[in-house]
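Removed from the display is one protein chain of the complex; every other protein chain stays in position.
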Amino acid sequence: MENAIEIRHLAYSYPDDTATEHVVFQDLSLDIEQGSFVAVLGHNGCGKSTLAKHLNAILLPEGGTVTVYGLDTKQEENLLAIRQQVGMVFQNPDNQIVSNVVEEDVAFAPENLGVPSEEIRRRVDEALEAVGMAAYKKHAPHLLSGGQKQRVAIAGVLAMRPKTIVLDEPTAMLDPQGRQEVVSIVEKLSREQNITAILITHHMDEAICADRVIAMDDGKIIADGAPKDVFTKIDLLQSVGLTAPQTTLLLKALDDDGCALPLDALSVDDCAQALFRQISQAKA
Amino acid sequence: MLKDVTLGQYFPGETAVHKMDPRTKLVLVIVYIVALFLAKGAAGYALVAGCLLAVVWISKIHLKVILKGLKPLMLIIILTAVLNLFYGQGEPLVQFWIFKITKQGIENAVFMVLRITLLVAGTFMLTYTTSPIALTDGLESLLSPLKKIGAPVHELAMMMCIALRFIPTLIEETDKIMSAQKARGADFESGNILARAKALIPILVPLFISAFRRADELATAMECRCYHGGEGRTKLHALHYAGRDYTAYCLGALMLAGVIVLRRFGL
Partner (left out) sequence: MEPVLEIRNVSHVYGADTPFEHVALDNVSLTVGRGEFVGLIGHTGSGKSTLIQHMNGLLRPSNGQVLFEGQDVWSDAKLTRRLRFHVGLVFQYPEYQLFEETVFQDIAFGPKNMGLSEDEVRARVLRAAGFVGITEKELEKSPFDLSGGQKRRAAIAGVIAMEPDVLILDEPTAGLDPVGRESILENIRAYQAAQGASVIMVSHSMEEIASNVDRLLVMNDSHLVMDATPAEVFAKPEELVQMGLAVPKVTQVLLKLRELGVDVPASAFTVEQAEKLLLPLLKGGKAAC
């Protein structure tokens, strides 16, 4: 499989006076495969957002390289091409919507790219369709719910036809329903349109459906693998201020009590099935 | 609540006036204002007023709405009328103490009132029938020749668009901050002017900080969506002149010509 993003020996530190997230990457290397759905976990200030901003050249590496679809982010002439390929969605939907009409906002990026009007129309309609907001195209964004606003923001990025979408804690300000809406759209885009999705979050439940989970602490990757491999390392996760899904915690607690249970049943269904098998066995 | 205040005086509609290209409307408003100032006599004013009424009728905007909009200007209109009334030259009709009212004074007063009313009502028609975004697009397009001499036309239009977008958000935020400070016992309603001004600090500081943070995040988000100034930008809704726009331009020119001809004859 082709790599969407290749990070080699990335080093970066914030200047001292902007100590919002004083994180230092000393030597971070990471490959992201095209079309994969990757969840990045970590507590506040672990460097997740700093990493995200390197993926589309908002921040540039001090050492090492970030290569996006073969383009070095440090080369200035690559800037627009990189940003068009790697779309970015942020935490607060209010602060990324530019226009007071939904469709005008979605059109913003293709307008910037100089796409002809008829083509913009097509892309806007497609993008709004993909996030299920077509019915709202003439609405004013400030009257939408948080989840709807965030879907508009995703549509605004999709209209660039990116190959990768990076979502930096897109669900942190949403209610459970809004979170569900956003996560299922991200999953759909990755599965159906072969878009690489990089979802940064600290809701463990949202990471369950990813192909790959990367846990970070203090600018380093401490665990990287399939969700069931990462979440079973409960002690490691807890040592860096993360936790595992409740399902895993329950299985672990029972496992510690001496019942042999698989820890990698992450979803409610899998967990119940695992317990059911064990209970039936015990009965028999 | 603050957020119930509707901003921007746009009444959506599907009439010919609504659908007209914003550039046409902007130019015609200017033509209309010129005509209004060129009008000299009753016939000239009647022509201009007639045109406005025709536009109002086509746009299906109720006259009541316009009259309501004029209400806040009542004081200025009355003041102008009174001043003009007493400053006329010629044979006084009525005289008392140092005041005298002349025939010319009455004429001046009536025309001045008509002029102000028509001027304001005409510009109302522009904002009532054009969405703020269309208005911004129209302005940007009309002013684009100024880009050649280095005027930041696109940037100004973009700023206007973003301001329109964020006004409701910031109003809502003000509402929230006010409630939160009230919950800590802040008192905005009592005390003298100084005390009240001081009581605003707990609202203004968080509001400014939040506005700066929003601006910062918005700038990053815009960059991420490939914003790099106005150069090479296209539009979802490209402005197009249609048949109705040419008709409107012709009618506007006719009105202006009519007013100029009437003026020659002192009508």
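Here the chain labels run A and B in written order, and each chain numbers its own residues starting at 1.
Following the convention adopted for this analysis, a contact is a pair of C-beta atoms (placed from the backbone, for glycine too) under 8 Å apart; a residue touches a chain by one contact, two chains touch by 3 or more.
This is a predicted model, so every value here is computed, not measured.
Across A:24, A:140 or A:173, the residue that sits in touch with the chain not pictured is A:173. Shown as candidates are B:40, B:115, B:147 or B:182; the residue that touches the absent chain is B:182.
Seen across the whole complex, the unshown chain contacts chain B at 1, 4, 173, 176-177, 179-187, 201-202, 205-206, 209-210. For chain A, the residues in touch with the chain missing from this view are 19, 42-45, 91, 145-146, 169, 172-173, 175-178, 202, 204-205, 241-243, 245-247, 249-250, 253-254, 257-259, 268-269, 271-273, 275-276, 278-279, 281-284.
Everything below uses one rule, namely that only the chains that are shown with their structure count from here on.
Averaged C-alpha coordinates put the centre of chain A at 44 Å from the centre of chain B. Here chain A touches chain B in the complex through residues 56, 58, 80, 83-84, 87-88, 90, 92, 94-101, 103-104, 107-117, 120-121, 124, 140-142, 156-157, 160, going by the rule given at the top.
Taken together, the chain B residues at the contact with chain A in this complex read 131-133, 161-162, 164-165, 168-169, 172, 213-214, 217-218, 220-228, 232-238.
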